[in-house]
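Of the protein chains in this complex, one is absent; all others appear in place.
Letters A, B and C mark the chains in the order given here, with residues in each chain numbered from 1 onward.
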Amino acid sequence: MFDKFNDECGVFGIFGSTSAAAHTALGLHALQHRGQEAAGIVSCLDGQFFSHRAMGLVGDNFSDAAVMNRLQGASAIGHNRYSTTGETLLRNVQPFYADLALGGFALAHNGNLTNAITLRRELIARGSLFASTSDTEVIVHRVALSRSAAIEDRVIDALKLVEGAYSLVILAPKSLIGVRDPNGVRPLVLGKLGDAHIITSETCALDIIGAEHVRDVEPGEMIIVDESGVRSLFPFAAQPPRFCIFEYVYFARPDSVMQNTSVYAVRKRIGAELAREFGVAADVVVPVPDSGVPGAIGYAETAGIPFDLGIIRNHYVGRTFIEPSESVRHLGVKLKHNANSALLKGKRVILVDDSIVRGTTSKKIVTMVREAGASEVHMRIASPPTTNPCFYGVDTPEKSQLMAANHTIDEMAKIIGVDSLAFLTMDGLYRAVGEAKRNNELPQYCDACFSGEYPIALTDNASGISGNQKDLFVKDVA
Amino acid sequence: MFDKFNDECGVFGIFGSTSAAAHTALGLHALQHRGQEAAGIVSCLDGQFFSHRAMGLVGDNFSDAAVMNRLQGASAIGHNRYSTTGETLLRNVQPFYADLALGGFALAHNGNLTNAITLRRELIARGSLFASTSDTEVIVHRVALSRSAAIEDRVIDALKLVEGAYSLVILAPKSLIGVRDPNGVRPLVLGKLGDAHIITSETCALDIIGAEHVRDVEPGEMIIVDESGVRSLFPFAAQPPRFCIFEYVYFARPDSVMQNTSVYAVRKRIGAELAREFGVAADVVVPVPDSGVPGAIGYAETAGIPFDLGIIRNHYVGRTFIEPSESVRHLGVKLKHNANSALLKGKRVILVDDSIVRGTTSKKIVTMVREAGASEVHMRIASPPTTNPCFYGVDTPEKSQLMAANHTIDEMAKIIGVDSLAFLTMDGLYRAVGEAKRNNELPQYCDACFSGEYPIALTDNASGISGNQKDLFVKDVA
Amino acid sequence: MFDKFNDECGVFGIFGSTSAAAHTALGLHALQHRGQEAAGIVSCLDGQFFSHRAMGLVGDNFSDAAVMNRLQGASAIGHNRYSTTGETLLRNVQPFYADLALGGFALAHNGNLTNAITLRRELIARGSLFASTSDTEVIVHRVALSRSAAIEDRVIDALKLVEGAYSLVILAPKSLIGVRDPNGVRPLVLGKLGDAHIITSETCALDIIGAEHVRDVEPGEMIIVDESGVRSLFPFAAQPPRFCIFEYVYFARPDSVMQNTSVYAVRKRIGAELAREFGVAADVVVPVPDSGVPGAIGYAETAGIPFDLGIIRNHYVGRTFIEPSESVRHLGVKLKHNANSALLKGKRVILVDDSIVRGTTSKKIVTMVREAGASEVHMRIASPPTTNPCFYGVDTPEKSQLMAANHTIDEMAKIIGVDSLAFLTMDGLYRAVGEAKRNNELPQYCDACFSGEYPIALTDNASGISGNQKDLFVKDVA
Partner (left out) sequence: MFDKFNDECGVFGIFGSTSAAAHTALGLHALQHRGQEAAGIVSCLDGQFFSHRAMGLVGDNFSDAAVMNRLQGASAIGHNRYSTTGETLLRNVQPFYADLALGGFALAHNGNLTNAITLRRELIARGSLFASTSDTEVIVHRVALSRSAAIEDRVIDALKLVEGAYSLVILAPKSLIGVRDPNGVRPLVLGKLGDAHIITSETCALDIIGAEHVRDVEPGEMIIVDESGVRSLFPFAAQPPRFCIFEYVYFARPDSVMQNTSVYAVRKRIGAELAREFGVAADVVVPVPDSGVPGAIGYAETAGIPFDLGIIRNHYVGRTFIEPSESVRHLGVKLKHNANSALLKGKRVILVDDSIVRGTTSKKIVTMVREAGASEVHMRIASPPTTNPCFYGVDTPEKSQLMAANHTIDEMAKIIGVDSLAFLTMDGLYRAVGEAKRNNELPQYCDACFSGEYPIALTDNASGISGNQKDLFVKDVA
């Protein structure tokens, strides 16, 4: 919709809070950028679970006192969802809940499993019933089928069968569990507020409730929080860490800290790297709002060129778009952005954006900036060209839709209509996150969207199963 | 809510229709009296299933052309739901759908299983996940777990494990299946419209679409409709038929025909039996509308006393009640009924009602009739005293709530405030349905609510499992 | 929609009640048959007015405690609306409210003014602004423009300018006023509940709150209720009374009493007159439900032929219709009615209905009854042929749409498909309401829909102003 890669989810779990559901709602609100389609919370009191899941924003669904009061108990987990295409259904909204023989069980997942359809087919063949069309449900089935006694062992049994990226929070009658896949693709952090422990996607969700950031959950680590405190397990074979580098580029909130590194600081350093790598004479550095702002500040500081808001964002554009008639449909980008003509007129402009996906928005923005009177337009992109889709929990178009996968940079510059176009180099990006350079033998991060090197097997894909095996599923009407 | 026993569901299935979903919606509309809480339709086109389920009336949810157009295909099943208490949840709305290894599978159920919780516990122990809190879902799980190849064999495997009352319609990729439990407790009929075959709860659902009533589905019979036509199987050990006699008394629509007997005609004969058994001198016979009307007509004809509408029903009372303040809450029954004072003044009145459940409504009606000036009020009830709850798919209060289970008829007369009170005798009821008398060795019908003789084992109850094992389940909030 | 004439409104006012708004909501609920499109209540506490108006049924809009609690005060008026075509707008929902120089003023109207457009044009020319497209608003304007000091004098000034039918309830800061037009076309009654006084359309609205029926408000009478009690004025030139005879035939609830005459009793007598005037050999008398029931009972009693429910009504048909596809649209009438085939088969049937408007429903019902196996179908109509539209507050089709205005009775019988068709004679109808016969010089009732004799000038019509001067008005979108 916004011509961006979109992260698919945010998760939050808390144990030992007197306001567990309220804290979870606040945490999810802070994580709203990770998913705006739907939200859900499951809480637990004395083995009884309470669930509310709804389409829409957290603030629209979890601000009613009656709803919140019924989400009882001192522990809770929650989930924000960003859906891929089509399957926008309440039954796909997480957390998923199940009655297991040993009691209730709820789970929320950020990431994507790469062998989910394969596992789903096996489970259906053996007689399991699926309530959703989500990859996440296979984990719940496998937990239910495990013969282990302890809930954490059941989870481990289940996760040993799955491949892909996952940061999970799990609510059991007497515990909260957080797990991160062995490569640590998606983020997960541990926090503390008084006697309560929190496991969530980003530190901004700790900040909002005034919780302390204890540390990141490690790749492959399972954290168990219960009455006796916090335990840590590493139940899986160790894997080299491959944290998603795009979290720094775009997904995470700038005020979050990941791997002890400020996201905002990384983005400013990216801007600085861009200025060093691809400097150009200009009068003003203009961010494409809002994601381009830190990079533009970093670029401007390093290049010594003024930073200014040459494009103004209309913050009232949310989920609804005005496209009242064909005759005005071409206005598109103007619903969200307007050029600050008084500023841009006659100026040589450097536009800083985080990435180019399909390129359609970039083209419209450049046209708008030129019509506002800019004499030159140079575009600088705060990441390498995105040439490959993600299979680890990010909503990306197919390769055929990715501009950089199908055009040279010169062609892109021509299509977009800029005087010059440059993408940050891969090494520049690695420098911005604190590495000397990319280790091409064993990259320190997952950068598959730039490099095409997928660190985790794409089992479903390899079996020729496309990502949308919709023929298996019933269609919900209306 | 209305101080009545309430049937829990109506089902409808059609195969080979050019308007399968539309016919199903119409059939469900005709069956609306069997359940007003929610409705659902699943259709099938070339192995792809389409589903829409919603809270509320059929006419409110299936009249939108966009919805109906998406319910594609020449076969469909549908379900009206009347819930028991509390668990008024979308995830409990039928038909239930499942992806099985052999394709899609949808099922709608009228009745109630008496070993559902026992089976559910077994299934959870072996790792099955339940998406609903409904007894019906255990059938779907058992179908999924069956190792038989053919869908009908899987259904048979599953049903051999369940106890209780069930009239089912099932939609498979290439067939429609109807099954009635071996005792035939709940109704199910077979119809035909051109080349299309229909399986549904009552003949009124055939009438609405202009279909012909072929015959009743027999107790223990499985009907399979597919491209090659209609097949009949009797896969279960034969049982004596025990059709629910209360269908004649109250549940069924008066224009339906059950076991080749007109429901309206039975109700008139019940009135005639009442007049013969418990005649009394009076000026007017007044039905408690609307269910008491045929009985009152029958009574009046036999007794030679005028039939008149002495109580007028407000048809705009539906699901919402005005109870705007404490000071007017006692008005209660007047929201639905008003006495026709001009008619009743100074008259000796015979009130005919179908049954007395808690007795609260009866008391209010009698008070209202007296305040309207009736000089005497005699109440005649078109069934024996209801002294026992039903476990076969009818929503009944617990025994402690049933007036007749806790009071003599004299006490009841006093509480209700009538000059005389009489209930139809058991033999009178059996005569009205065409029997010489009740066969006390092997009753021809299920009359457990009157007799306490339950023809099918109450396994869950016997294990000390109450009907509402809510501790197992998550609570949906809002 | 239902091929009937439809009354346009019900009104209710109360003064001196501790539950004024609740009593008004209950009264409107009892009057729901007079208008189902919208409802409104205005209450008054110490000169401050409170208003709630909404589309839909009373029970759907006035059962929320929060709404009711805000309708404060010991006096209130309410209104049920049945709209004509199209202008289904919240701004047309009554009661209308205005700030006048002397304080708040609210008004609810049953009836229709015949010079409203003429008056509206005059008012607009002098600079008045209209907030609605309703005829009623001219009264409010004329009250506002009156130079009289007392509110009742202002109302009298205003009403002296208007022509047409009106039964009004008016709420002023310290009084409740009821007025009935000099001909008394629409009903209005006075009631009492403890110290509270009620003015409302029908006695059934008194019954529901347990109030006593004091007497009818007289034609041309103004009743003023305030702290000092009840006063009566006759401010207008006396006119011969012309109560709408169709209120007895169809509009009023059968349990209401009008002019000291039971509506139910009149309807039974109409049936008896029909049997005497147009008796025919038959096996069963069947009402077209529900309005035909009392007439059919009366007919059956007089003719000595059994009364039976040969047509069953589906009470779940309300405002929404299932018309899911063209292929099933012809089913039409079956959504609401089904023939009781078991009863009708081989029988000679007398169908009793209250009136024939367009005749489309009659034709479908007869077809249905024949398909159910009736050997003969004789239709008896409980009123003379309706050959003329009403301009006094009833929603009627134009003359060109009225079957009886365009066909002989023989032609109608052929079109409808009956073996015989007969309408009650005008004198028969007058006998049923207690007159010896119709006084053709000065008819005792308004029977314009049968006779074409309009007792009140049709000023707008005479000026060539059609009833729908929509060119004057803005169209509300969506």
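The working rule: contacts are C-beta pairs under 8 Å (C-beta built on N, C-alpha and C of every residue); 3 or more make two chains touch, one makes a residue touch a chain.
Here the structure is a predicted model, which means the values were calculated and not measured.
Participant: Quick one: jot down which shown chains the absent chain touches.
Facilitator: A, C
Participant: Looking at the full complex, which residue from C:Ala39, C:Val58 or C:Val140 touches the chain that isn't shown here?
Facilitator: C:Val140
Participant: Just one of A:Pro235, A:Pro254, A:Gly279 or A:Gly434 touches the chain that is missing; which is it?
Facilitator: Of all options in A:Pro235, A:Pro254, A:Gly279 or A:Gly434, contact with the hidden chain holds for A:Pro254.
Participant: Just name the one of C:Ala149, C:Ala237 or C:Val474 that touches the chain not displayed here.
Facilitator: Within the whole complex, the residue contacting the unshown chain is C:Val474.
Participant: For chain C, which positions touch the chain that isn't shown here?
Facilitator: The missing chain touches chain C at positions 42, 47-52, 64, 66-67, 70-71, 90-91, 97-101, 104, 106, 124-131, 140-141, 144-146, 471-478.
Participant: Which residues does chain A use to touch the chain missing from this display?
Facilitator: 18-19, 21-23, 25-26, 29-30, 32-33, 36, 57-60, 62-63, 65, 68, 204, 207-210, 253-255, 257, 262, 264-265, 268, 290, 293-294, 297, 301, 306-309, 312, 314-318, 320-325, 327-328, 331, 334-335, 338-343
Please note the rule applied: only the chains that are shown with their structure count from here on.
Participant: With chains as vertices and touches as edges, which is it: line, ring, star, complete or other?
Facilitator: Contact pattern: an open line, chains touching in sequence.
Participant: In whole angstrom, how far does the Cα centroid of chain B sit from the Cα centroid of chain C?
Facilitator: 37
Participant: Give the residues of chain C touching no fewer than two other chains, as numbers and ranges.
Facilitator: Residue numbers touching two or more other chains: none in chain C.
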